[in-house]
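In this view, the complex is presented without one of its protein chains, the others remaining in place.
In this document, chain identifiers A, B, C and D correspond to the written order of the chains, with residue numbering beginning at 1 in each.
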Amino acid sequence: MTILLKLIQGIGVGALSIAVGLLFIGIGRKITARIQRRYGPPPIQNFFDIFKLLSKRSISHGFAFDLGLIAGFSALLAAVVFLPMGQINIFPHNSSLIMIIYLMTMAYLGMAMGVSSSGNPNATIGIARALTMMMGYEVPFAAVIFSVYIFSRTGSLANIVAAQSGGFLNWNLVRLPFGFVAAEIALQGMLGEKPFDMTIAPSEIASGPMVEMGGKYLGFGMLQHSIGLFIETGIMVDLFLGGASNIWIFIAKQFVLYFAALMINAIMPRFRIEEGVSFMWKFPLLLGVVQALIVVL
Amino acid sequence: MLKYVKTLNSMGLKARPLGDWEFEVLTPKERVAETLSYLKGSGFETFIHLMCVDWIDDGEFELVYNVESYGEAIQALVKTRIPREKPSMMTMMNLWGLCQVYEREIHEFFGIKFEGNPNLEQFFLENWMDLPPLRKDFDTKEFSEELFGFKEDESHGIKAPERIEYK
Amino acid sequence: MNSNLIWLVALPLIGSAVAAIVVRYKFLDRLITFLTFATTLFVLFSVHVGQSYSWGLNFLGTTLNLTLNVSHLSIFMLYISIAFGTVLTFYSLIDHSRMKGFLLLLILAANNWIFMSNDMVGFFFAWELMGWASVVSVLGGREREKSRHAALYYMIMSVSGSYSMFFGIFTLWRLTGTFSISANIAYLSSIVGIHPWWVLGIVSLFFVTFMIKAGIFPFHTWVPLAYAYSPDAFTPFLSAVMSKYGIYGMLLFMPLSLMERGFPSAFGGVPWTNYIFVWIGVITAVLGTVLAIFQDDVKKLFAYSSLSNLGYVVAAIALFTPVGITAGIFHAFNHLLFKGTLFITLLAVISRSGTSKLSEMGGLWKKMPITFFTFFVGIASAAGIPPFNGFGSKWLIYQAMIKQHLPFATILLFLASTGAFMYLFKAFHSIFLGQLSHDYDRVKEVSAVGKITEFFLMFAMTFFGVQPGYILKPIGAIVKSMGLKPLPVMANGYVTGMFSNIYVPLISWSLAVSFTLGFILFFVSAKHKYVSQENNYTAGQIPEDWGLTPETYQFSWNFYQPVEKLFAPFFRIKIDGFFRGTGDWTKTIGSAIKEIFVGNAQMYAFFAIVGLIIFVIAGWMA
Amino acid sequence: MELRPLNVSSTNKRKRYELFIGPNHPGISGNFSYVLEMEGHKVADVTPDPGLLHRGFEKLMERRLWTQNLALVPRICVPEPDVNEVAYCMAIEHLAGIEVPKHAQYIRVMVLELARIASFLFGFGGVGGTTGLYTAPNWAIGDRDYILDLFEWLTGGRVYHIYQYPGGVKNDIPDGWLEKLSDLLDYLESRLPEYDNLIFRNPIIRDRLKKVGYLSAEDAIENGITGPNLRASGVNWDIRKTQPYLVYDELDFEVPITGNGDSYARALQRRLELEESIKILRQCIDQIPDGPYKVKIPNPFEFRVPAGSYYSKVESSRGEFGYYVVSNGDVKPYRVYIRGPSYSSGLYYAKKAMNGMRIEDVPVWIHMMDICPPDFDR
Partner (left out) sequence: MSQSQWSELVNYFRGRSMWMLHYCTGCGAIELPPVMTSRWDMERFGIIPMATPRQADILLITGYLSIKTLKRVVYTYDQMSTPKWVLGFGSCTINGGIYWDSYNVIDRLDKYIPVDIYIAGCMPRPEAIMDSFIKLREMVQKGEAKGYEKYTKNYEWYKANQDHVFGRSEPVLRKAEEVTKSA
């Protein structure tokens, strides 16, 4: 009975994350359009897109192509159930942050496997860039994570949230400000927003990994992106913004973070890949290391 | 400008001004390289274009090399005529590498062979087997009708528009 | 009663002798090797912790006691090494490389002896046997000239390690008058409070040997050469099992905790000697990763990867905390499993494609699907992705490091881990994904034997990933035997570190459900059709017009070119200075003793003389 | 210093692969294709593949009347069509000896300069599009549309105007147009600081554009690069100044020279010239004399241009746009040759410039050189 309940809860959380992610992207498109002095699509445009993509025929380059994209979607779906979000916390004793990050890594591996089995060099260059960029942003993010770990004396997101209870001043945002800034920049890279969107640079490598994806494959890619967006902003809310007492506040906090990312996205061009990585290893890593030093000493 | 016209005339070439800032030089085919290298040596460093005119009534092709001097703001059009039968010309790639592309283009559109140019393959056109299209004896209208022709065809029911040929 | 211990050493020796006789008949040689491994494994089932066996040996008027002793660590190591060897020899029954079975059996004998020996003479002798047998094994690589060079280099490193250990043994013997390992360690821990520097010096002599064998920075230079140019069927053993001898040796000396008493703590309650050792591990991990990223030879790539993983292990065990030791041994085991698997699949790939250059392969997944999936599980494990086996140990290592408040080392390890993702995917892409060249149209999947092995290995990696408790339990016993408090681990994999808990099967369940959902969504969506790889996006240009072939539409050369610039300082020091320097050094030495090397007896004589000189000097100094 | 990984052996068989930039690729400007031979992330060799837009203009123009061709010429360079009309008309006027009234000449200058501004704004879009700063094209192309509106009012067409005519322009300036133009110039000037903040002061743009595709003055002259690209390399050469046509000699304007020769200099060059164009337009509004907007030419069916040949050229936003017109005294031109400014850079110099360039710099180079395929495909 418990298992069934958890199963239903998990599926519900997955659906919620997809819906929220798609809505975020839709609102993001609208906001970006307004910055660009456009009217912009309706915020629910992404639901139309997903539906259309899943109902459009497509081509595949073989089973590895299919499996990779399914893995990309499913691994994130598996990761999202471990994320504590407000009062929804399906597995409260099992929310190790590193575990969630490694589960997400599986999604990237699956995605990478899928797109490079298509054998298109554009896609492969995109993947090479994505992995390089991953090395770029994970290092400062790791610095921040470990600072938070040592500071909160716990590695479980649920406990980190619990450690921040009791008002705004207890938030890690206030207590670990350098870490927050570093993580925020790393988040920009994680979300693949500019200036770190060299993975799918359309004008250079014709949208990189998505080159050979059409129809439902692209739909899976979009779903993956929306869950990824949900998890990544969710981790940030749990780490720094003190979690939330209920899911709506949680989503609102997530949106605040996404909104900041969007603003930067709208006015920034993209880095060259090595410039992006070295930027990540300069400013945010420095902040992360300073934060770690402060915490340790 | 006049000084160049004078010098070129004294070299035995026919030069005359065409406008405020351009003059033409008529040279025989053999002396083109000499003329161009003289011009390049005296400041005409930029190669503007190479083009061809098909004088079908005279049975000749006219090649026009256009070079420009930024220092003195004048332009020289070096013109030469070659026979239309089995046309060939020497390449000017050793003076301006840029000539490679222009010569390739002219070979494609007029069928003139440039000796010494390593790459005269098709460039703008693909799978072209007819007369070089910019020759005067190539009829583009006939070609177009033959290849894309509007055969009135019932499945679509669109009639070809009336065509007016001006004299 | 305890003669089974003797059999553990004797059986391989007998097998080796038989195999040496039939070495001309390849299959017979392989079969005997496999059978000996299997029998040894069978004998091992009768061995249990606490058994010991010793016999006296009259040597120059003194009596030498050769002792075999089975500890928790020994039996763990014995099981994993022999089990892996059995799988490997089973797989290589149908292999065509120039590996000699009798050498592998010699190494097995030495392997068992090393893990059980409780006296330094036996230990040293077994160590030497293992060293020489492996050096000769390396010689049989595909490229003769290069493998000769690699073997030479490996031999020099190995021999210098032996001298160091010999010197250490001799010194200890002069001090205590006994060769017993346990007695000597007890002696050392009794004097560590009085003469810390003395003890440090003696232990360093041993550690140099172990670091060389495990390929730890700065003694890592032989690793890529020996791994890359050894016979493809031998490399899995070299990487999976033989690198663990060094780890075993280190673990042997770790329980001393002699540094703790002799030296003040550095950060996070770690004695500064251990702290330095943690950093050596971290440097090895980062160095191995960075160098692996830019390799084009797949065996070299995974050689550096092994280096990096052993760096993790060393960093973890050097902490000498319960979590650290557990994580270290667990990672050593996981490394054995996934790296062994990866090298086994590489053996299949290389023997079929005929090249080990990444830029010359590609698209093989359609031809070798099972190998492809095995490799996929292997790199997923190596990258530490749940639910495969590498995840648990990496996670524990981070826990151990953070618990000691070592954030910087942890950050660097994390860097190595994301870097690992880069090179693993590069290898994965370049071998199996991408465009399939027409050269490989005739490539076939591995034989039935290979398929069985690959399924088994896939199963093992998933099993130990989902149920880490089965391996964490014996490790807990080892930790307990070292005098530390073992981690609370349940058989089903519920691990409690200090920082967070993790219930590994839960991840698997969640993945299973989500993959089911993913597949359902995939199949209810609109249909797809399969197209060939030639039908690809070419920006609208028609591929035939440009003479596009699979070879010219495959990107795998200089995969990470842009980041080369970032690591340029790294390369300038490592490659231009140290590496080229050692390379040249090897070349000169190599050419000088090439003649000696050809005649084995002379070479031994030469080294015997050198050894004697060192022996005399050592004796004089002591 | 070229850094080599450890085990690079020269015997490696498969280092190179092909990558197609265009025709169906967001990174190319128009329907054109570069086939890149890549080594890693770097370009090792380039093959331009033109002709995708080849319509045979030069052949078609021989078949049409002198004035009919005016409908054809603007289609040669789509983003800036007016230079074609003006250059073509200037060649006819020179051969036929027609004197264009001052009023018409001023109108021509205004049209040319407006088109130049429109083209430069398009170029800003190119900067943004290639580097991912999509706000820039959205703003710039939105602002460009105000210019197109003015064009529409003046000429009846948004993109193709077909407004010039041998001997003048087709119709006079409508009432209130000049005031509207003046307002527009004020607006554009007020927008410039925002573009500066968005594009030219952006550190990432600077990093991305600087040191990409460096072109020295000597190379630029040697390879026939003209226009803003030439000036960005430090050569002081502007046809409007050195060989003034129309009424440019009566107008007071500077020719900015950035001179660094890289892509950033090329972008900045266009930005600075935009300001000068606004200045020229302001002067035109003030100075434009009254008078006829055209001189009458004969019935097009009877309009015969005396035999002869002439090369007329106009400084376009990409460089020298030239028309070589040959007449044999007939109602139709005997031969017209069009020299597009992108010819040398796009088809010849690209091979040299892109060698060793990283893939992410290729679209940046293409757009900063302002390669416009229709003008060489013709």
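Keep in mind that, in the parts below, a residue touches a chain if its C-beta (ideal position, glycine included) is under 8 Å from a C-beta of that chain, and two chains touch if they have at least 3 such contacts.
Since the model is a prediction, treat every value here as computed from it, not as a measurement.
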*Among the chains in view, which touch the chain not shown?*
A, B, C, D
_Of C:Ser74, C:Ser180 or C:Gln541, the residue in touch with the unshown chain_ = C:Gln541
_From A:Met213, A:Ile235, A:Ile251 or A:Ile273, residue that would touch the chain that is not displayed_ = A:Met213
*Identify the residues of chain B touching the omitted chain, counting contacts across the whole complex.*
85-87, 111, 113, 125-127, 129-133, 137-144, 146-150, 156, 158, 160-161, 163
*Where does chain A touch the missing chain, residue by residue?*
29, 33, 36-41, 45, 48-49, 51-53, 55-59, 202, 206-207, 210-215, 218
_Even though one chain is hidden, which residues of chain C still touch it in the full complex?_
535, 537, 540-542
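Keep this in mind: only the chains that are shown with their structure count from here on.
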_Pair of chains joined by more contacts [C-beta pairs], A-C or C-D_ = A-C
*Pick the chain whose C-alpha centre of mass, unweighted, sits closest to the average of all protein C-alpha coordinates shown.*
A
*Where chain C and chain D are represented by their mean Cα positions, the distance between them in whole Å*: 63
*Find the geometric centre of each of chain A and chain B from their Cα atoms only, then give the gap between the two centres in Å, rounded to an integer.*
59
_Can you list every residue of chain A that touches 2 or more other chains, as numbers and ranges?_
121-122, 125, 128, 206, 272-273
*Residue numbers in chain B touching 2 or more other chains?*
none
*According to the definition of touch, which chains form touching pairs?*
A-C, A-D, B-D, C-D
_With touch defined as at the start, can you tell me which chain C residues reach chain D in the complex?_
291, 294-297, 300, 357, 359-360, 538-541, 546, 548, 551-555, 557-559, 561-562, 564-565, 568, 571, 575, 579
_Quick check: in the complex, which residue numbers of chain D touch chain B?_
50-51, 54, 56, 58-60, 62-65, 68, 94, 221-224, 226, 235, 237, 242-243, 301, 309-311, 320, 322, 324, 326, 331, 334-335, 337, 339, 343-344, 347-348, 377
*Okay, in this complex, where on chain D does chain C touch?*
1, 3, 5-8, 12-18, 20-25, 28, 33, 35, 38-42, 49, 358
